[in-house]
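Before we start, here is the structure in question, set down as structure tokens.
Every protein chain except one is present and positioned as in the full complex.
Letters are used for the chains, namely A, B, C, D and E, taken in the order the chains are written, and counting of residues starts over at 1 for each.
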Amino acid sequence: MELSARNKIRGTITEVKIGSVMAKVAVKIADGTIISSMITIDSVEDMNLKVGDEVFAIVKSTEVMIGK
Amino acid sequence: MELSARNKIRGTITEVKIGSVMAKVAVKIADGTIISSMITIDSVEDMNLKVGDEVFAIVKSTEVMIGK
Amino acid sequence: MELSARNKIRGTITEVKIGSVMAKVAVKIADGTIISSMITIDSVEDMNLKVGDEVFAIVKSTEVMIGK
Amino acid sequence: MELSARNKIRGTITEVKIGSVMAKVAVKIADGTIISSMITIDSVEDMNLKVGDEVFAIVKSTEVMIGK
Amino acid sequence: MELSARNKIRGTITEVKIGSVMAKVAVKIADGTIISSMITIDSVEDMNLKVGDEVFAIVKSTEVMIGK
Partner (left out) sequence: MELSARNKIRGTITEVKIGSVMAKVAVKIADGTIISSMITIDSVEDMNLKVGDEVFAIVKSTEVMIGK
């Protein structure tokens, strides 16, 4: 399935921290920046996300701000 | 001012397209990925955003999805 | 690619309205409700979205409110 | 009060899971799809949300992606 | 209808600017701050929003960042 969200940044999971209903997934991208993602624990389980997985951090364009 | 949004990815503006009330700002990051941002034309004008500017694409963690 | 966003509602595109940088895509779901989506015109063009297409309206769980 | 958010999908709560500060509320809509919503535990308590409640899952148009 | 979004800030509309598919609605709140809202032109028309209207600017808690 193709997705309208335009931003897909390739990286590797460096941390998965399971909370009560939400989980933190950290993804290291090419320039070394760590991307922090907060998703449901349901998705972490269904997708079997774990440290070392090659994934994409995906963001809808309307959610991206610019800092200068 | 320090900001709680955890994701700040450094890059260079490669395109600014002004719409009627919204504008598209494209930012090229280190690995060559283009990040697409949709912000108000008011912010583009106030910040004087233009092609070649060194900026950060900023995203709140709750807005980041994972694709695998 | 599997996506962490948990909400994927099947429907048919009933309207595509191209704006200056954003576009409106309306999707009719099973119970007749029309889902309104605002995405970039870039995505509408890349995905060649048009009236009659079978698609999914996709929403991250943190973006869903409850009304009672 | 009328709300600008255009997407209001009718359904029935099938699960409420209380976390530490966030809660998961699952809503079954007409076609059987389960909508997952992550809201504050404060809202779950104030609105007294519980399994069986007839509610609306509400989403702002700018938060809806399209998958094809 | 009661809404789970916890942040409802009272104010007066000071500007409505209609774009191609999106519209900007500016709301002046008690301390003089102008809140900028980007919603669909469909909502502006359906709700007949105009300068001088007493309204609420409404934001889901997961969308609020902190700056210090």
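We take it that a contact is a pair of C-beta atoms (placed from the backbone, for glycine too) under 8 Å apart; a residue touches a chain by one contact, two chains touch by 3 or more.
In this text, all values refer to a predicted model and were calculated from it rather than measured experimentally.
Considering the intact complex, the chain excluded from display touches A, B, D, E. The residue from A:V27, A:M47 or A:I66 that touches the chain not shown here is A:I66. Mapped onto chain E, contacts with the missing chain fall at residues 3, 5-10, 24-25, 27, 29-31, 33, 35-39, 43, 47, 49, 53-68. The set of chain D residues touching the chain not shown comprises 1-5, 19-22, 40, 42, 60, 62. Even with one chain removed from view, chain A keeps its contact list with that chain: residues 17-20, 22-24, 36, 38, 62-63, 65-68.
One rule holds for everything that comes next: only the chains that are shown with their structure count from here on.
When the contact pairs of C-E are matched by residue number across D-E, B-E or A-B, over half of them reappear in B-E. Centre-to-centre, using mean CA coordinates, chain C is 17 Å away from chain D.
Taking each chain's centre as the mean of its C-alpha atoms, chain B lies 23 Å from chain C. Taking each chain's centre as the mean of its C-alpha atoms, chain A lies 21 Å from chain C. Multi-chain contact residues of chain E (touching two or more other chains) are listed as 1-5, 19-20, 22, 38, 40, 42, 60, 62.
Taken chain by chain, the contacts fit none of the simple shapes, being neither an open path, a ring, a star, nor a full set of pairwise contacts.
Interface note: chains touch in the pairs A-B, A-C, A-D, B-C, B-E, C-D, C-E, D-E.
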